[in-house]
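The complex appears here without one of its protein chains, the remainder shown in place.
Our next item is chain A:
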Amino acid sequence: MGRRLLLPHTRRLMLFLRPMRYSASATATATAGSLRDPLHVCVVGSGPAGFYTAEKMLKGREGVRVDIIDRLPTPFGLVRSGVAPDHPETKIVVNQFSRVAANPRCSFFGNVTLGSDLSLSELRKTYDVVVLAYGAESDRSFGIPGEDLRGIHSAREFVWWYNGHPDMCNLAPDLTNTDSAVVLGQGNVALDVARILLRCTTELASTDIADYALDALRSSTIRKVYLVGRRGPVQAACTAKELREILGLKNVNVYIKEADLATSPADKEEMRNSRIKRRVYELLSKAATVHQENNDNDRKELHFVFFRKPTKFLPSEDGSTVGAMELEKTLLKDDGATGKQVAVGTGEFEELKCGIVLKSIGYKSLPIEGLSFDKYRGVVPNLRGRVLSSESETATVEPGLYVVGWLKRGPTGIVATNLHCAEETVDSILEDDRKGLFTDPSGPKRQGRRGLLEILEQKNARYVPFDGWEKIDTKEKADGELKNKPREKITRWNELLEAAREG
């Protein structure tokens, strides 16, 4: 033995891992022995909400086993398929999520769909705690005539398309039939979409944008993008960083009407209360006064259109594609009930020619069987993350069922907002655990991961474990190296499943 260091035979890396710090509430309840009844938790959805919940559950209680399931073979949800390709810093958070998935008490099961491979009741029988974090995969719609014309897409579909989501790889939006695109809505998603349409393709060529999207954008004839909002610059839902970025785009002239920048006392009140709105308004007013350079062929145009709401979509000559849209001028009125300012039509109409319309007015969650759902708000009725049986006053709490993320709060917020949302839900779960709501000696013992594997075997469902995703990741990065991109995304279902199996 002598001079050599006899290192303990254990997972070498665990020797140097930082010991996990427990929160104060959990430490108070941690029992003396480390052999605690395992708590089986299933998180449905592997986006930021799902992973933050898994992380906090693993930290919050000993003996917890977390299984994260996702419909796609690739994890990370909108961090992979929603964050724009020219925002790679926002995607750094996947490193943290990968560390959570590498934890031996946590497993990832990709290509498992709640509703077809599994039902909610089966899941609740297999796990002590089920946390729904599957976000919002549908869109709000206007409900106005012409909405089904070709050329009208939701921003979610467009974003999934250029981010290589396997459900949208065949979207094939036509970017060559027109020089004007209209984006309805002025939130950050609308700005993202406008920016991708306007950014020069040489800059996009070194991002992880899908290859077919890059080709389509290279051949696109779109020169003008209109960002249409039904209220004014003070009510625009975007934030300063994204606005600053789009106003500073190379070779883009920005047009904002000075008349739209007039503020009422109610507007000033709103700006006083919100730092974000103040800075957004300042940026827009500065941009309105900048002298625009001559518009030669190289320069594209970005128009901010305020106080207009769409009333119908008009077809072009071929009858099936959109050719123009009718907009109604609006005025802001105080809504007594909520105190917010709402847009009210004035009866004056105007027409705007366009060949492609992208609706960015909000996402909406999808209900599943066996789950109470608030159709108006598009969320699951809940109390601090505990699912309620209905949205009425007399609802009861569903045992063992929780909700987190966009499904809980509605489709707003950034990646970090899910951090606090997950903390709240995990606090509720741990509180219920302390009250003993999950230990039912009379009922059958929950099988957890074993039970899930049995169900998947029965249904012949081929799930993708986390190292399957790592194989996909390696392949994408290797392909990307050849083209000087951070990764070349694999965009078809069959190719993804194949890449997850080989290697």
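Details
By our rule, a residue touches a chain if its C-beta (ideal position, glycine included) is under 8 Å from a C-beta of that chain, and two chains touch if they have at least 3 such contacts; residues count from 1.
Everything that follows uses one rule, which is that contacts and distances are computed from a predicted model.
Between the listed names "2Fe-2S ferredoxin-type domain-containing protein", "RNA-binding protein 48", "Pyruvate dehydrogenase E1 component subunit beta" or "1-aminocyclopropane-1-carboxylate synthase", the UniProt record for the complex's undisplayed chain reads "2Fe-2S ferredoxin-type domain-containing protein". In the complete assembly, the contact with the undisplayed chain comes from A:Gly385, out of A:Gly385, A:Gly400 or A:Gly468. Which of A:Lys241, A:Arg272, A:Lys375 or A:Lys483 touches the hidden chain is settled by the complete complex: it is A:Lys241.
Touch with the chain omitted from the figure is made, among A:Pro104, A:Gly143, A:Pro265 or A:Gly319, by A:Pro104.
By the touch criterion stated above, the residues of chain A touching the omitted chain are 3-13, 15-19, 21, 23-24, 34-35, 38, 87, 89-90, 92-93, 95-96, 98-99, 101-102, 104, 187-189, 237-241, 244, 275-276, 279, 382-385, 408-417, 419-421, 423-424, 449-450, 470, 473-474, 477-478, 480-481.
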